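What you see is the complex with one protein chain gone and the rest in place.
Our next item is chain A:
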Amino acid sequence: MSKSVQAISQIGQLDGKSKITQLVSMLPKLLMPLVGILLFLAVWNGVSKSIDTSLGQFPGPAQVWEQSIVLVSEHNTQREKAEAFYERQEVRNAKRLAQDESYVPKIREFTGAPTFFDQIWTSLYTVMVGFFIASVIAVPAGILCGLSKSAYAAMNPLIQIFKPVSPLAWLPLVTMVVSALYVSNDPMFSKSFITSAVTVSLCCLWPTLVNTAVGVSNIDSDLVNVSKVLRLTPLKHVQKIVLPASIPMIFTGLRLSLGIGWMVLIAAEMLAQNPGLGKFVWDEFQNGSSESLARIMVAVITIGIIGFMLDRLMLAVQRFASWDKNSVLR
């Protein structure tokens, strides 16, 4: 996708005849993604017609498109309802204040069902928090493993054992631990949010940790020698040499982690009934109306697009953080 954008911007810089020849030579590059998508839609459309489920025919592209519009309008209606709800409260509060000046106005929160977009937002927020927690732990731990062979030897068995663990195995444990430890009368976050975020963190740790460790241990020995000759303190060594040198590998890890985190989150939300896109999918599945499958398909595509955008976001951050602006990032 970005390739075709690049191609277009390249063409924009040319003029006249060369522009046309350039355009012709670029045509396959520009068209092929489109051809791919159209082909997929055609196959999907054809196949879906011949699949009959207990919830009706499997949705084709047209039904899914229809449902995505329905989801948007449902969201808008819900928003209007919420606004009306708050407006009524304000009017009532104003009235009571006029009658009795000592009255302390109360605003109750709107408790309507979260819409598709609310769920997207919850999921995004949760994955970011989980990913952030994981990164804050994994990058320093990875640097430690990369710098010290003994630290690596000590941590390696743990990494190897916990890395392949599915989030769903962690989930019951995390749920119980969170409900046991996170006790507060006025909780800042809901328990379900913390459970999801921690589960995401547990799965996000490993790619960042491993890649950071590899990046740090592969720093050019000449640069390490420079640091030794200058007698840089360990902190300065990390700050001036290790971090800049291993930025590319750290980001490779972070991007893998965020991708895994996003996948894990959807599964965790489904299983644990935590709010978010996963819960949306599960609710629709339980709901079992004739539109459910199409609505789930909307969620599937949304999850994919958001995952793709998260990866592009990380790439942009990497471009910003990396000192080597010429390196090819993909």
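A few notes on this one:
Going forward, contacts are C-beta pairs under 8 Å (C-beta built on N, C-alpha and C of every residue); 3 or more make two chains touch, one makes a residue touch a chain; residues count from 1.
What we mean here is this: contacts and distances are computed from a predicted model.
Between the names "Fe-S cluster assembly ATPase SufC", "Chemotaxis protein CheA", "ATP-binding cassette domain-containing protein" or "3-isopropylmalate dehydratase", the one given in UniProt for the chain missing from this structure view is "ATP-binding cassette domain-containing protein".
Only one residue in the set A:A134, A:L147 or A:I241 touches the chain that does not appear here, and it is A:I241. For chain A, the residues touching the chain absent from view are 220, 222-223, 225-226, 228-232, 236, 240-241, 244-245, 323-324, 326.
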